[in-house]
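A selection of the complex's chains, in situ.
Naming follows writing order (A and B), and every chain is counted from residue 1.
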Amino acid sequence: MFERLSVRTSERDCLVDITAQVQRLVTQCGMREGICTVFVPHTTAGLTINENADPTVGSDILRSLAKIVPWHDQYDHAEGNSAAHIKASLVGSSHTILVIGGQLRLGTWQGLYLAEFDGPRTRQVWVKVIAG
Amino acid sequence: MFERLSVRTSERDCLVDITAQVQRLVTQCGMREGICTVFVPHTTAGLTINENADPTVGSDILRSLAKIVPWHDQYDHAEGNSAAHIKASLVGSSHTILVIGGQLRLGTWQGLYLAEFDGPRTRQVWVKVIAG
C-alpha cells in the first residue's frame, strides 16, 4: 500500500492538520496492526506532531521558528527561501506512527501536521503502512 | 506486539534514559530482526538519542534548548507552556531503531531518552517492533 495526498496550503508559514486524511488512507488499506510512515517529498516543508486543540500552539511554534531562523539573514541560496529549507531540516520530513486496531494511534492531544514554510503551495504527502 | 511504558519525570526539563526499558520489551516480544518504533504520545515531551556516558551532555542539550526557545516570550497559548510544545517539535515524537539479533542496535555512546519539557509528570512511551 502506497498512497499520496495532495494538500493545499494557504500562507507562507502554516500548519495543516492532515490526521483525518492520513487516517482515511489507513482505513482504506484495511491494515489493522503495524506502522504508518508519512513522508513529505519537499525541501521547504516538513511534518510535525503537536497539539490539536488550541490553535495558538501552532502559531506559537511558527513564530518561534521564525525567530530561530529569520527569513532574512546572510544566506547564499539565491532563491531567497533558505529559512524554509532550514526549518524543514529542524522538524524533519518523515514520521512513523503506530497503527493499532486499524487506527493511527496518536496521543489525545496530538495531531499530525504538514508544516509549510514556503507557501502557499500544493504539497504532496506520501503514506505507507507496514503490517506487523 | 504493542507495548507501553510509564516513565516518571522529576523536573520541568530533563532527559530520562529509557534504553533498558525499551530493550526489555524487545526481548520479551522475542522478535530477533526488524525495527522498533518508539513513540511519545505527548505534545510537551519528545524523544532524542544522544550520549549515554557523560551526563553533562544532557544538561548542555537542555540548557541550549532553553536558550533557543525561552520559557517566557510573547506566546499566545494560555497554558504558558508553549516553549515545551516547540521543543517537542524540534526533537520529534518518534524514533525508529534497528533490531539485530534481538537487540536494539544503538551506537556505543548512544542512549534513547524521553525528553521532558514540561514536567514533572508521568509520561507514556509506546513501542512496537516490526519483523523484517
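One rule holds for everything that comes next: a contact is a pair of C-beta atoms (placed from the backbone, for glycine too) under 8 Å apart; a residue touches a chain by one contact, two chains touch by 3 or more.
All of these numbers come straight from a predicted model, not from anything done at the bench.
This homomeric assembly is drawn with 2 chains in place; in total, the structure file defines 3 copies of the chain.
Operating definition for what follows: only the chains that are shown with their structure count from here on.
Each chain gets a centre from the mean of its Cα atoms; for chain A and chain B, those two points are 20 Å apart.
Touching chain A in their complex are the following residues of chain B: 2, 34, 37, 39-43, 68-69, 73-79, 82-83, 85-86, 88-90, 92-94, 96, 124, 126, 128-132.
Only residues 33-35, 48-51, 54, 56-57, 59-61, 63-65, 68, 90-92, 95-98, 100, 105-110, 130, 132 of chain A touch chain B when the two sit together in their complex.
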